[in-house]
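For this depiction, one protein chain was excluded, whereas all remaining protein chains were kept in their positions.
Let's turn to subunit A:
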Amino acid sequence: MPLANVAFVEPMLKRRLSSLARMVLCVAYDCVRAIPNARIVFASRHGELVRTTTMLECLAAKEELSPTLFSMSVLNASAGLLSILQKNTAPSTAISAGGSSFGYGLLEACLQLAEKPEQPVLFVYADEPAPTLYEVSEPPDKRAHALGLLLESSAETRIAWSLAARTDAPSQEDQSQVFLRCLEQGEADWSDSRRTWHWLREA
């Protein structure tokens, strides 16, 4: 898969970006290029698990760990990079909540906006399939992808959200892709084994 274009990142920083971090910065920059003080909420199911796995394999082989890999392997690495790039000192939050990481991340971003409507919130979700080693159960067509949403109180698009006991069979798609369908078509449902998420576009 080709790497996401991050030509705006200076070369000395760009060389350290994982494929996940490149996706995050690519979509984030499209949203907040002109907004240097947005709060940032980043969500990912697996985060930098590809890098973490490489490090664990190094440890297992009794090789020395790469300091570069280590420094960029935490969940909030990408959000931190964005704040450094933009010299943005606004709060930054990183969330992981299993298969519902997208939904809970978006919820966190919405709550932050409700608490302080005058300061925009950037929500970025990015994820890659877990390394096969982990045998994680994932949607069959799971691909590396990222999604950036800029939340502002003046936004024209408004989404209502509800959560209820599960009614349908568990979804075979990533939650983020189902949410995109809500943006495109006006409504979408996503279920795991326990709950059904419902999004409805109100405007």
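Everything that follows uses one rule, which is that a residue touches a chain if its C-beta (ideal position, glycine included) is under 8 Å from a C-beta of that chain, and two chains touch if they have at least 3 such contacts; residues count from 1.
Assume contacts and distances are computed from a predicted model.
Per the UniProt record, the absent chain's protein name among "Membrane protein", "Acyl carrier protein", "ABC transporter ATP-binding protein" or "Response regulator" is "Acyl carrier protein".
In the complete complex, the residue from A:S19, A:S66 or A:T196 that touches the missing chain is A:S66. By the touch criterion stated above, the residues of subunit A touching the omitted chain are 11-12, 15-16, 64, 66-68, 71.
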